[in-house]
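Missing here: one protein chain of the complex. Every other protein chain is in place.
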Amino acid sequence: MGPRLGVGRVIFEVFRQEKKGQPFAHAGSVEAPDAAFADAWAREQFGRRGESEGLWLVPRSSIHAITEWADEFDLKYRRVDGYSIKERLRIARDRAAADR
Amino acid sequence: MRATELLQIADDELILGWRDSEWTGIAPTLEEDVAFSSIAQNEIGHARALYELAAAELGTDADALAFDRAPDEYLCSPLVQLRLVDDWAKTIARRYLYEQADRVRLAALMESGDPEVAGIAAKMDREEVYHRMHAELWAARLHDEPRFRDALEELQPYADAERGTLLPGFAELWEEMTVVRRSAPGAAW
Partner (left out) sequence: MDARTEEFIAYVQDGGQVEATDWLPDEYRQKLVKFVEMHANSELMGVLPERDWILRAPTLQRKLALTAKVQDEVGHAQLIYRVAEDLGKPREQMFADLLSGKSKFHNVFHYPTKTWGDVGVIAWLVDAAAIISQKALLKCSYAPYARIMKKICWEESFHILHGRDVILAMVTGTDAQRELVQEALDRWWGPLMQFHGNPIARDEDPMWFWRIKSQGNEEARQQFLEGYVPQIRELGLTVPDPKLHRRDDGVWEYSEPDWDELRSVVTGHGPRSAERLAFRARFLEQEKWVRDSVLAA
């Protein structure tokens, strides 16, 4: 990925926080010669209606993306759905009821 | 007297905003187009706030002041009247010169003994921070560009010229600005 750009032009990814306390989510990108222009442009493109609490501008080249994972041996204990609690609980309750 | 002073600034902001809005859709890049249009809208917004203040004093409304005066009753400076839409270097030069002069004017207004005027001036100044940033950003980029230096030189006399002087193009501007409104005087739009 990466379109042919003029010499020195940078793609800035724009992350937008809609309300205080919320995460910054990816909103789009602007092409600009530097951060100062990206600021001048992104603030209007993503905030002119007061719809953004804050913006983060990050050169695309600074973003290190991770999209592939290896979980070959199916280590279910690392995930919540790896435990069959329901079944064990049923057995324990039945036993407790029988003991009373 | 206060109304006259308000109209001078309002007319400057209206006509400059009108001229700046001529770039909507045709600015050098799409990103700049969006940002520049916000500047134009802010300027019209400033004009409206000032017209409203003057209107209260004069017993009329903001739209009547903005549109229904005769061309020779406008008090704007010659600098803002120039039609520069074919020329980005001149457009930026004008914004740069205007922001320099406007900064001084707004500083004085913010000191005004009149709280309403001082209040509006302070609001305007907070928006102008971004207009100045934008003008300075472009002026720095265009610093070595002969077109820009020539433009500054060419436009300086207009910035210094007598307020209320109407340039030849103004009548045409006024005609277009008021054509729909004049088609049904007194109507609501």
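By letter and in written order, the chains are A and B; residue numbering begins at 1 in each of them.
Everything below uses one rule, namely that a contact is a pair of C-beta atoms (placed from the backbone, for glycine too) under 8 Å apart; a residue touches a chain by one contact, two chains touch by 3 or more.
Everything numeric in this text was worked out from a predicted model, so none of it was measured.
Within the set B:W18, B:Y74, B:Y96 or B:F170, the residue that contacts the chain not displayed is B:W18.
Residues of chain B that touch the chain left out of the display are 18, 21-22, 24-31, 33-34, 37-38, 40-41, 44-45, 47-48, 51, 62-63, 66-67, 86, 88, 141-142, 145, 147, 176-177, 179-181, 183-184, 187-189.
With the whole complex as reference, residues 1, 3-9, 26-33, 37, 45, 48-49, 65, 67 of chain A touch the missing chain.
Assume only the chains that are shown with their structure count from here on.
Distance between chain centres (mean CA atoms), chain A to chain B: 43 Å.
Residues 29, 31-32, 34-35, 37-38, 130, 133-134, 137, 141 of chain B are the ones that touch chain A when the two sit in their complex. Taken in their complex, chain A has these residues touching chain B: 30-33, 36-37, 40-41, 43-45, 48.
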